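Every protein chain but one is kept in place in this view of the complex.
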Amino acid sequence: MATRTEPITVNIGPQHPSTHGVFRMRVTFDGEDILNVEPVFGYLHRGSEKLAEERNYTQVITLTDRLDYVASQTNNQAYCIAVEKLAGIQPTERGMYLRVIAAELQRIASHLVATGFLLQDLGAFATPLMYCFRERERILEMFEMLCGARITVSYMRPGGVFQDAPEDFWPALTTFLEDMPGYLDELDMLLTGNEIIVGRTFDVGVLKPEIAINGSVSGPILRSTGVRWDIRKADPYDIYDRIEFDVPIGTRGDNWDRYKVRLEEMRQSLRIVEQCVAQIPEGPARAEVPFVFRPPAGAEAYGRVEAPKGELGFYLVSDGTIAPYRCKIRSPSMINLSVLSDILVGYKLADLIVTFGSTDINMGEVDR
Amino acid sequence: MDPRGFFELNTWYRGLYLTLDNVLPSWMSYFIAGFAVMFAIVNAMMLLATLYIWFERRALGRFQVRQGPNRWGPFGLLQPIADALKILGKEDIVPHGADRWVFNIAPIVMFFPVPMIVAVLPIAKNVAITDINVGLLFVVAITGFSTLAIFMAGWASGNRYALFGAARAVAMLISYEIPLIITLGSIALLSGSLAMGTIVATQNVPYLLVQPLAFVIFMMAISAEMNRSPFDIVEAESELIAGYHTEYSGMKFGMFMLAEFAAVIVASGLATTIFLQGWRWPFLPSAIWFLLKMGMFVFLFLWIRATIPRLRVDQILAFAWKFLLPLSVVSLFATALEVFFLREPDGSLTTNTLWIMSGINFGLAIVALVGWANVLGHRRYNPAPRIASMYRDGPLGSRPVEVQ
Partner (left out) sequence: MYGMGIVKGMSVTLRNLFRTPVTVNYPEERMPQHSRFRGEEFVWYEERCTGCASCAKYCPLGIIKIETSPSGEFPQEGDSYKIDTFDIDIGRCMFCGFCVEACPYDALFMGSGFERGRYRRDSLVITIDELKAAEKHPSTWFRPQLEQRRYDPFEGKSLEWQEVGRRYLGQTMHGPAGPTYEYQLETPGALETPSQSPELSGHDEEYGEEEE
């Protein structure tokens, strides 16, 4: 009698040590091959968009902090750019430079988290994770110096940043910029040539560029497939048009490329921060914008930034009152999730967690 | 009495036996003295296992630039005791659909091979619980029990995912036993006997140097047998399918964990005996040398665990069958040829012969490892992505300059 196999559906539940937050996947697989992945999310929904309608424009910044809680500076930046477009506010030069410094430092911190957890999922028993977090500690300490808080910073305001950097920030930043390239080289040496990592991430979870573009994927995932798109270059905001930096583009679109693109992006972020520190002008850190203001009624604006996870956008509609009429958040992680089945189907079950980790999803953003 | 002999364990044994012999009948004093030595050695090994738990957590912490446990006792030395108390205090749950007898016995079956292997290891000069003349074969036979225990645990859990996990673990373990046995065969050829005491006695040059290929294969195979990184799919939390010990709680789970940690100690002891001349070396008492060499292997296993991520199951099996097995056969064959042509008329091998063999084997090892890896097509990859420098007039408009 021939053996008959049938596919089975397993629920990788909201509570799982490796799903990077409360995320549920219903995976159908036949033996070891994955046939279908159905993501189920919403376990962290807090109603940010509705709450934003109840608070005035400056208070919504505290809500935006908590979207992608790993990288809150870029959330603030996206929102502030949207509000500035909406209300016609021009930020100050120094404010823009400080914003870019904060955002790029946050990019490094977020990519360190992504890399560390990817390697943790691969099974390297927390060692690269600890190294990444050791460096992230230094960035968070600088944020504490700068903004008063480490993770939910609320640093930026429409018109710039809320306060100028203190005196001890600049020496700390300079020390960090000197130490970090050596550390990134060490991380590279630890991980990049490692045959086991190569063997597990090469040609696994391949995303084709056409599918990526059709799915509105953005960020390092898109760039790893070979599509040349970075909002900092394509649609420059703040002072990115005055800074020279490169954007790493991958070739194959697999896990390895995503990991490598993030590593190279960290190096480029260091380059950006160095140029900002050299170029930053004196002046007020914030434009004269009151706490409560009313943009013109009927105005709409879409402001977007290149967040570490992709294109983060805020679409704001104003009705002339002090609070937005509608605040729609285009979150990169949720859009990137839509291609999850494309990158997982056909691969082995053992690659599920690793591939999912390499897409760097943050549930705070997905569920808002 | 020779003052150095004071530290030799066999002196104690003989002293005890002779003292008791005056009082008790001979068989009883033999039994008591033997039991005392066995008790001492097995307990010492178990104490080393618990010390190893502490060492692993502290050393892993240090590898990860953090301190390990440091609350219980100075330097956290009482941490394993705290762990044991915690495990003892947990509720012992037997799942409803589980096969009770097999479920309860599996942890014991997992644990008892460990002291049994300790029985044949020569701990110090003239000290071993028993030096049976098929020592290596005994070791190989006993390691099979842990495979059985894993499958018993998975089957008896009544949980189909535990069964899947256990089946995968068993597949991995049996595929790694074959290269292990073949390398041990080449070691036995060198010393001409399977007895562990004889292996140490004839090891004038450490077999690490004489048989580097066998050493490398042995280390990988024994890592897999112990379910340690990079072969620890069995107990990985980030894998989807649960491991064989999912349904265990309380002291039964503690036995599995203890067996795993003690296995590291025992495997290091085995590696020391076979590859590093066991207890032999001048100056210090031989038991101390044994412990030091064992510590080196323990550190090596720990270092590997701290650094390397784990392999996927199909990669593990491919590695065993395609890479290790042919190499171990090559090593056995080469050793057989060398021994046949270079041995003395009475069958033994002089030290000079061993050094010559060492030279030949090093060359052979490098050629075999590199050559076979290339034959298998280990991936030639170019790791760097292209760095595109996108100019201000937009990435879609202008041609970006690509920097390799």
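As written, the chains take the letters A and B, and residue 1 is the first residue of each chain.
Convention: contacts are C-beta pairs under 8 Å (C-beta built on N, C-alpha and C of every residue); 3 or more make two chains touch, one makes a residue touch a chain.
Nothing here was measured: the structure is a model prediction, and the numbers come from that model.
Chemist: Which of the chains on display does the removed chain touch in the whole complex?
Modeler: The undisplayed chain, in the complete complex, is in contact with A, B.
Chemist: For a quick check of understanding: of B:102, B:304 or B:342, which residue touches the chain that isn't displayed?
Modeler: Checking each option in B:102, B:304 or B:342, the one touching the absent chain turns out to be B:304.
Chemist: Residue-wise, where is chain A in contact with the chain that is not depicted?
Modeler: Spelled out for chain A, the touching residues are 54-56, 58-59, 62-63, 127, 131, 134, 137, 141, 144-149, 152, 154, 162-164, 166-168, 186, 189-196, 198, 284-286, 288, 290-294, 321-323.
Chemist: For review purposes, identify every residue of chain B that touches the missing chain, sorted by number.
Modeler: Within chain B, the residues touching the omitted chain are 59, 61-67, 70, 303-304, 306-308, 369-370, 373-374, 378.
We take it that only the chains that are shown with their structure count from here on.
Chemist: If you average the CA atoms of chain A and of chain B, how far apart do the two points sit, in angstrom?
Modeler: Those two chain centres are 43 Å apart.
Chemist: Using the touch rule from the top, collect the residues of chain B that touch chain A in their complex.
Modeler: Touch residues, chain B against chain A: 60, 63-66, 229-230, 232-233, 236-241, 305-315, 378-379, 381, 383-392, 394-396, 400, 403.
Chemist: Which of the residues in chain A end up touching chain B in this complex?
Modeler: Against chain B, the touching part of chain A is residues 10, 12, 17-18, 27, 32, 119-127, 129-131, 134, 190, 192-200, 202, 224, 228-230, 233-234, 236, 241, 246-251, 256-257, 260-261, 264, 348-353.
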